[in-house]
Every structure is written in C-alpha cells, then in structure tokens.
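The other protein chains are all here in position, but one chain of the complex has been omitted.
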Amino acid sequence: IARLTPDLIYDQMIAAGCARKLVFSWAGNPGAGSLHAFRRAVEKGTPKLEIEEYSHFGMVSRLSAGAARLPFWTMRNYMGTDLPVANPLIRTVTCPYTGEVLATVPALNPDVTVVHAQRADAQGNTQIWGLLGVQKEAAFASKRVIVVVEELVDESVIRSDPNRTLIPGMIVEAVVVEPWGAHPSYAQGFYDRDNEFYVAWENISRDPARLEAYLQEFVYGVKDRAEYLKRQPGLQERLVAGQQVSAGVNYGY
Amino acid sequence: IARLTPDLIYDQMIAAGCARKLVFSWAGNPGAGSLHAFRRAVEKGTPKLEIEEYSHFGMVSRLSAGAARLPFWTMRNYMGTDLPVANPLIRTVTCPYTGEVLATVPALNPDVTVVHAQRADAQGNTQIWGLLGVQKEAAFASKRVIVVVEELVDESVIRSDPNRTLIPGMIVEAVVVEPWGAHPSYAQGFYDRDNEFYVAWENISRDPARLEAYLQEFVYGVKDRAEYLKRQPGLQERLVAGQQVSAGVNYGY
Amino acid sequence: MMAAVAARELRDGEVTFVGIGLPNLACNLARALHAPNLILIYESGAVGALPERLPVSIGDPSLVTGSLMVCGMADVFQLFLQNGRIEVGFLGGAQVDRYGNINTTVVGSYDKPAVRLPGSGGAAEIAIHAQRVLIISRLSARAFPEKVDFITSPGHRMKGKSRQELGMPGAGPVKVITDKAILESDPDSGELMVTALYPGVTLEDVKANVGWAIKVRRELRPVVTPPSPEELRLLREVLDPDRLFLKG
Partner (left out) sequence: MMAAVAARELRDGEVTFVGIGLPNLACNLARALHAPNLILIYESGAVGALPERLPVSIGDPSLVTGSLMVCGMADVFQLFLQNGRIEVGFLGGAQVDRYGNINTTVVGSYDKPAVRLPGSGGAAEIAIHAQRVLIISRLSARAFPEKVDFITSPGHRMKGKSRQELGMPGAGPVKVITDKAILESDPDSGELMVTALYPGVTLEDVKANVGWAIKVRRELRPVVTPPSPEELRLLREVLDPDRLFLKG
C-alpha cells in the first residue's frame, strides 16, 4: 500500500495485518502524535512491515511518472540528504543539454487507487474541489480506479462545469456512493475533519489491546458505513459543513 | 516569439517585421487556410525569419520543464519521425531504471508571457475557465508575466472559488484590463470566436499589399482597443456570449 | 462520403482523438448513429465534448460547453495520449507514403521548402501513441508518393525500421480512407494495399493516383457501401449545413 501521508486508517490496516509493505513520505498523526501501530511494526517488527520511503516531492513525482506512463521522473532534489542511502531507488540522470546531474524516482503504478470525491456521475466522471492532493496523478497511474463519492449526480451536473472534473469516467472501474465515507477525515462542503477522533487515536493506537477492541467494534463489528455512523451518535450534527457557496461562471459562447 | 499555434496575430507580427525567430508546433489558420506571411517568410525569406519546430507535445513539455525550473523534460516520442533531424535540440535520455531511451526537449523560459484570462484581481491572481491550454506552464516558466483580462474583480471574488485560480498574483508583473482583448479569438463566457475574420484573413494575408493596408487601419492606425472596436461596428452584438452559467459549489467545512 | 466511411470505423464507447474537419464530421456522425457513447477528445483539452455546432478550430469554445472534462494540454498529452487511453486517432496529411508515413511539415527540403505546411501539431505523438490511427486523405499521385519528403507522423516502416523495433506503443495507421478506395496496412510488411473500392471506381483509377506500385488485397471487397440517405441527411443538414468541410 502506498500513500504520501499514511494516516490512522493505514495505522489500522497495519495493526490488522493487512499491509505487507508501506510506501510513504510522512507517517504521523498530524497535530496529535504518532501512528503507534506503524511505529511498533518498524521499531519492534510486530507485525512485520517492509517500508520504502521518499519525500513528498518524491512520492508526487513517482505518481506523476506513473500517470504519464514514463518509467521515471526528474527532480532537482535529495543532494546532501540520506534518503538516497536509505532508498537505492532514488537515483540520478544527466541532463542532455546542461550536463547537470538531477535526481530521479521510479514510476509508481498502483494496482488499485481509491479516490474520495464530492461527486461523480454513474460513468465515474468525478469532480473534486478543495484540496486536490495527488488524486489525479494517482488515478491515472493506477491499473484500476475506485471512486468513493458523497453524492451521485446526473451527467448533466458534471457537464455544466467541466473544469471541475478531475478524473474522467473512462479510467474509473467502480463508483461507490458512500456519504460520510471519508470520516474521520473530511469532505469539503459536506463535513469537517473529526479532530477529536484524531486526538483520541493517539491513546487507542498506543495500546495494542485498545486498538484491537476498536477494530472489533468499528471495523470488523459493523456491517456497513451506516452502522459505523449509528455507533457514533451526534457525529453528523457535530461535523456537518457550513455553507460557503461559490458563484457560478458563464460557459456560454 | 514562441507559441504552439501561432495564429493570425503572429502572422501580423511576422508581416510587420516584429519577429526575429518563431518557436512553434503548428502554424496555420485553422479551418480557413494558411498564414501567408509566415509562409512567405519561410518559403521566400521575406522577411527573414528563423524557425525552431517541435510537435505540440514537445512544446507543452518545453514549457512544463521551464515551469518546473528543470533543464529538460522527458517524453516517449519522436521515434521514426524526422523532427529530431530538423531540430537537433530534440535529444534523448536513458532511463536509470529500465535502460529505455526516451526523447527529451530543452526547457523553454520566455522573457515575457502574455496570458489572456476572464478575470483577475488587482494583485494578478488570475482565474480562467474553459480551455486552459498551456497558460499555467507558460506563466510559471516565464521571467515576467502580463495578464490581460476581460474583467478586474475584487480579491473576494477570487477567494470565493480558489480552485479556479490558474495563475497566482505573486508571479504576475502587470494586469491589463482590456475587454474584448482577445478578438479575433474568443473569451469563454464573454464573446465568441470571430470565425468570419479568420476566413477573411486568408485573402488579406495572401496579398502583402492588403495585409499592409490592414495593419495601417487596425494596428498602427488605432490608438487603443476601444478605437479598434469602434472601427468594427456590429462586432460586439454579433459575438457577445450567451448565458450558460454553472452552479456554485460549497467550500464550507 | 469519406466522412461517412470513416464514421463506420468507430465503435461505440471508443475514446477518439479528434481533429478539425472531416474527422470531426465523422465522429459526430458516428455519435448520431451507431456510437452514441463515443468519447471525443480534442487536443485543446476538451474531453467528452458535445459540440452543438461544427467547430472550426480545435480551440473552439463550443467544445468546452457541456463537455465532461476540460483539462490543460499537458494532461491531454501525458495523462491521456502517452498513458495509452486514446483508442482511435484521426490524422490527415498533405502526403501519405507506401508505409503510411505522413508529412504535414514541408513539400521539398526542410531548409528551403517549396511549400511550408503547418507542421506536426499533435500529429507526431498521435501517430505514435493512439491504439490505432485512421488516415483521411483524398487520393492523388501527388498526395501519395512512394516516400514522403518529411516524416511528421510515423507509419509502419521508417528508414527500414518497424514500429516495434522503434518501441512505439500504438498500432499505427491501420486504415487510410480516401475518396476512391480504402487502403489498409499489410500486417506483415506494413505496406498499404487496396482493400476496397468506392462504387464506380476502378482499380486502375486507384493505381493511377498512387505514386508507387500499390498492392491489392487478394480478397478485395469490390465496393464500399455508399452513404445511406440517413448518413447523408445528417452530414448535409445537421452537421455541416454551411458546407464548411463537405464538398458534395
């Protein structure tokens, strides 16, 4: 599994033994502490977890190469750092014009990419606003793409604002309509980040027994997202987004 | 001067002797014919004009490299074509992972890039919708950026829909507020392409005397854009855009 | 007629890289008939476009309004074309040679051309990356020389090398649709050969308009089916009522 910023969902997957190898650039629980399952795996070897580590720019570039179906991507980066020592896949290339030696990373082409988005139509044409991350690059780099959306919309909604489409349906395998599907993270315009849960994770994840109990109750123990939400009363009221709607623009000619 | 698709404005600059060298990938008058001033320059040498030629992908890549401040950009391209023979700046690089030989083009960093956009604020934060071309790459690749807009808007308009901002004010040197500034081309949501003029250009540009007369009347002979428009009565009524306004999206949280 | 014949080459749902002119007519005809889910991509950045009028330029604003996605040109070339997502690419050209190589750059020498043509645009990379390429071009001995003056878009053999030897992802120009006949590439040699004639056209007529001794496929389909009344009606009354691109 690969992500720039593996978060507590990744910590859960590591704890549950679902991850053989993690490819990443920053593994922490922002503002709250550590991913303790990840740390136990790396520091103590339980469970066993291979790691392959880059910086953010390196991970972004790996996906950019994958999305462009090139075998590598070039950066001016890594000189003086120990990252190329820790990871021999960080290499160099010589510019055919200036002779300058530049850093390279190999393409990353995931088997499956899961993208969370605000809305898509039934064909998978997907619109995202707010932070875009590397969603476009990851989707185009991937062999298969699954889109999880807050809202399924008619094709006419997509066509009314084509500049917002980040991922075209032609590369999408499946659309999953799952409101609140990004919790404990957020969906701009739908609901806020559940910061309380990120803080709580510090203590849950520190204690393997509590972590296991959490997985039993909220992962293995729920049959779907609706049940997951029902076990957390007040959550939706607490996090639902306010209204700050942009004006439209004229696509006429 | 450099553009993927030098059009009849470039044909005018060539005819007027303003261009020393043209860097391009497609030089024609789409749907209407040729750029005859360009053809006279290349075929007969009047006026003298150097050319440096790529394909569209090559030109896009040159600007991508320039925008990323890398000395070159990599593509899987040009094998079997005569373009690298005609242009020795099209070279190759060997992938440090697969050993594959790939095509490269050198970075293009223009002295000045002129971008036409629908709107910007006084700081130069610029929003564009509809076709985006290589405007973002050209602006970031350039030493200086001039933005020509249909409409100057308050910063709050820009901030109400930040995903539409293509060019940030920090890289913009000057904002020129010039409604109808793209004519004979178009501005999505403002006015249509003046196809009649593109067709008319075929005959104007074929005849050096008519071309010179055109320049006298509509370029040298007008003091500003307002006068240029006044000499073409009915133009604005004929081309003004219809209304096809998109809905807004919620940026709340 | 070329537009109608080209339209029949498109299968429903295919992702098609469209140029202006006849390819655009062909794609929109196919969409109106057997391929309503054709996805049209224009190199200017419109994906899944539904132009309500015949676009004159690939930068026409009518390509934007109502399309599925509009992205920058770097994305068009890197994420769609080089990524291998384009199933069909349409190309035209001033010259097409024995191996399907296309010239849209110069007639004569590059440094002192007799005629300076517009250049590649996106044609070089489309010829390399599209899963298959369809060429549309009127047949004449001048337009079909044995060897083009300049290879803008590679076909099946370039200076003795095959596409595979040169590492090209796409299958190249599998069919050339002319106004007299259909030519297809021989799977072994890569050479273009006559595979079907238009009604009323003789093989001699075709051979006289090709600059080399063109081969003829053994199982030659004698005639291309002429455009149906419905195809003609759509082309003439709906898609190109002003006869911008149609001649007949």
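Note that the chains are named A, B and C in the order they appear, and that numbering of residues resets to 1 at the start of each chain.
The rule is short, and it goes like this: contacts are C-beta pairs under 8 Å (C-beta built on N, C-alpha and C of every residue); 3 or more make two chains touch, one makes a residue touch a chain.
Since this is a predicted model, take the numbers as computed values, not measurements.
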Shown chains contacted by the missing chain are A, B
Missing-chain contact, candidates B:47, B:168 or B:208, resolves to B:168
Missing-chain contact, candidates A:10, A:78 or A:214, resolves to A:78
Touching the hidden chain, out of A:96, A:133, A:179 or A:248, is A:133
Touch with the missing chain holds, among B:42, B:108 or B:158, for B:158
Even though one chain is not shown, chain A touches it at residues 4-5, 24-28, 30-32, 34, 38-39, 42-43, 53-57, 60-61, 64, 75-83, 85-86, 100, 129-137, 185-186, 188, 192-193, 195, 198, 241, 244
The missing chain sits against chain B at residues 67-70, 125, 136, 140, 155, 158-160, 162-163, 165, 168-171, 251-253
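The working rule: only the chains that are shown with their structure count from here on.
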Min distance from chain CA centroid to global CA centroid: chain B
Whole-angstrom distance, CA centroid of chain B to CA centroid of chain C, is 26
Expressed in whole Å, how far the mean CA point of chain A lies from that of chain B is 35
In whole angstrom, the CA-centroid distance of chain A from chain C equals 40
Touching two or more other chains in chain B are residues 75-76, 100, 129-130, 132, 186, 188, 192-193, 241, 244
Where chain C touches two or more other chains simultaneously, the residues are 46, 61, 64-66, 70-71, 82
